[in-house]
Each structure stands twice: as structure tokens, then as C-alpha cells.
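One protein chain is absent from this view; the other protein chains keep their places.
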Amino acid sequence: MSALKRFGVSIDSDLQKKFDRLIKKKGYGNRSEAIRDLIREALVSEEWETGDRDTVGVFSLVYDHHKSDLSMVINTIQHHNLDIIRSSTHVHIDHNNCLEVIILKGKSREIKKLTDQLASTKGIKHGKLIMTSTGTEIT
Amino acid sequence: MSALKRFGVSIDSDLQKKFDRLIKKKGYGNRSEAIRDLIREALVSEEWETGDRDTVGVFSLVYDHHKSDLSMVINTIQHHNLDIIRSSTHVHIDHNNCLEVIILKGKSREIKKLTDQLASTKGIKHGKLIMTSTGTEIT
Amino acid sequence: MSALKRFGVSIDSDLQKKFDRLIKKKGYGNRSEAIRDLIREALVSEEWETGDRDTVGVFSLVYDHHKSDLSMVINTIQHHNLDIIRSSTHVHIDHNNCLEVIILKGKSREIKKLTDQLASTKGIKHGKLIMTSTGTEIT
Partner (left out) sequence: MSALKRFGVSIDSDLQKKFDRLIKKKGYGNRSEAIRDLIREALVSEEWETGDRDTVGVFSLVYDHHKSDLSMVINTIQHHNLDIIRSSTHVHIDHNNCLEVIILKGKSREIKKLTDQLASTKGIKHGKLIMTSTGTEIT
């Protein structure tokens, strides 16, 4: 198990004041928490660039469920990729529009490939991917 | 109800070839579908810039559920914002790490404020927002 | 004049190790410098969101100088916006292609408006804006 450490950051007092203002606005309780989040975001960005590390993605799809057999197509694509799909949540936005949110775990390269395929399916209005993390690399 | 239209795009043959290659790689069946997606993405970006339109967000949180009372804190924040939260999905990534995915519908300004608050909560490793759409503006 | 301060960041030893690896790869000499850059980037992003603060933008345009009177059109647009344009640099990329880089200082809203106008000019192949800073807000 890993221990808690502490390191010092030297900073101009003006820059510190502006940073304090920003993190207060965002809701942070203290500087350490905000700094750790900046560090984690930098690490997650790098994790996705390499392509071959195990990571987690969240993919959202907006579509009109009246359109042909779209629900079935999306369902079928997912069934062919069970190994990297962990869950799907469906929300009825209004009379016509659906949102489906798919949680994926796998190599970033594989996640991108599958979500490109889903986004390009005819009838999908908007497909977008959150590149997040398994959490193990950003303790 | 709105009708289907058709418009022409004049384009250099080289540029068209390169575009065809790209959309094939991404999985599109034809140019119209790919063009409509580019148009929708441009419209969704603009929708989020204005701040006061009804839209849909998908927010992912990664955290260690062993950390203090984090699950309860996240739960409480959500209960104070029931009006814009549509659903929450929880995935157990490994022994320590959880992923919670929250689907939100409301003004983009309000969605950003709440998700900033969640992301800045002590113990949250990674919080990230997909800015998507209700679908009504991108038929 | 503002003084140098120092604050402590508590961090898990694993996260610190991964951060050290990342910043070494990027070329940073020490953690303070890397942390200050993360802080400045967060402040610059926020500066551009508000729209009405004085800031600095760098805009790049790629175009084919053989195309009609494009050089003249770009030149004319710039002359109508002298108050926010500080300089223009022209590079001949190859026989056909030119790069023009325009440095702008003004409200972020005005910079975006002018660079949208330039990017949408017929014949411009690629227009892109760096949102940077006057430096005064990120000492």
C-alpha cells in the first residue's frame, strides 16, 4: 500500500491568489485537492494517448428511437463487443429522443474503435466519448 | 414535421478522396451521414457555449469507495439536485475503484455548476463531463 | 511587486511517482514549475470563457496564394481591425501553400469574432486560434 507524501510548491503570491479564487469557484476545499486533480487529469490524458493501456470510457449516444431498427442495430453491435462493455443505461429524453450511455473497460484503442463504429451508425444524432480511467493509475 | 432536403457540396477531388478514406475508417456508410454528424457536432458545441439552453450532460466520476463517506457525500449532493439528474449508474471497476455515471438534463450552466461541485469533492479521482444534446436541436 | 510564496501539497506516493515520470518526459526541471504551468493553463482557460477580458490570441491561416485575390482579402480584413492586430508573419510553405500567423491583443470576444471571419473566408484551407494570455494574470 502506498503512503501519503507531501511536497512544496513555490509560487508567486499573485498567481497563488488567482488560483485560490478559481478553485473556490469550482468548489475545492483546499489547494492539495485541486492540485491532485490537475495532476490526475494530466495523467489520464497521457494514458489515452498511448492506446494500449487498460482504461475506462463512457460513451453517450443520442438518437430517435422511431428511426427504423436503430435500437436493434445498437444492441447487436454491443452484443458483438461484450468483452469491453460493462453496462448500458437508457434514458427517454422526450417523445422522440433517447439517450444511451455505455460504460466500457478495455484498451483505449479498442474503446475508440467501437465507439467510432457506434457514432457512425446511420441515425445516431450525437455520439461522444469520455476518456476516464480505471482509477488504479491515479490513486 | 420536417422534410428531407438535399444540397450540393462542391469540393476538390483530392479533398473528397481523403474525406472518403477517413469516413470509411470511422465506419460511415456514406458521405451524407458523415457530413450530418460534423454539422451536429458543430451545433452541439455552440449549444453549450451559450449556457442557457436545455441540454443533456453525462458525467463520470471515478473514486475509491473505501475513502471515508464518499459514497454518501456524492449521494447527498445528487439528492439536492434532483431536478436536473435523470439517472445514476454505478459500476464496480475493481476491488477499490468505482465508476458512477450521472445523466443530467437542464441548462448547460446548471449542469456545469453541479458537475464542478462533484469533481471537486475530496476523494474523487477523476470527474469528466460529456456535453451532448437533447436531440431536439439536431434532428 | 508580488512575493514568492510556498505551499504544501499532500499526495499519495504512487500518484507522485507517476507525476514525476510524466513531467520528466515533458522536460520539467522540478515539480513546482510543472504545477505552476497546470495552474496557469487552468487560469487561461477561464480567462477565455468570460469573453470580456484583455487577452492575447495567435491565429494561423493556411491558404493557396494562387487562389484569386485571397491575399488581398485577408489583408483588407486585417486593415479594418488594426486596433486588435499586433503583427502578421507570412511563411511560404511550398509552391502553392502559404501560412499567415496573426498576433492579436484585445477582448477574447473580439478576437474570436475576427478570427471566425478570417477562417470562414472562401479559399482559406485551415484557420485555428491559440488562446493564450497577456501574461499579466499569470505571473
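To keep things simple, chains are lettered A, B and C as they appear, and every chain counts its residues starting from 1.
As a convention for this text, a contact is a pair of C-beta atoms (placed from the backbone, for glycine too) under 8 Å apart; a residue touches a chain by one contact, two chains touch by 3 or more.
From a predicted model like this one, the values you see are computed outputs, not experimental measurements.
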*Which of the visible chains would the unseen chain be in contact with across the whole complex?*
B, C
*Quick one: say which of B:18, B:66 or B:92 touches the chain that got left out.*
B:18
*In the full complex, which residues of subunit C touch the absent chain?*
23, 26-29, 33-34, 37, 40-41, 44, 56, 58, 60, 62-64, 86-87, 89, 91, 93-94, 96-99, 101, 103, 105, 116-117, 119-122, 124-136, 138-139
*By the contact definition given up top, give the residues of subunit B that touch the hidden chain.*
2-16, 18-19, 22, 31-32, 35-36, 38-40, 42-43, 46, 137-139
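Criterion: only the chains that are shown with their structure count from here on.
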*asked:* Edges wherever two chains touch, nodes for the chains themselves; is that graph a line, a ring, a star, complete, or other here?
replied: line
_Rotation, 0 to 180 degrees and nearest 5, that superposes subunit A on copy subunit B via CA atoms_ = 180
_Could you work out how far the Cα centre of subunit A sits from that of subunit B, in whole Å?_
9
*Residue numbers in subunit B touching 2 or more other chains?*
none
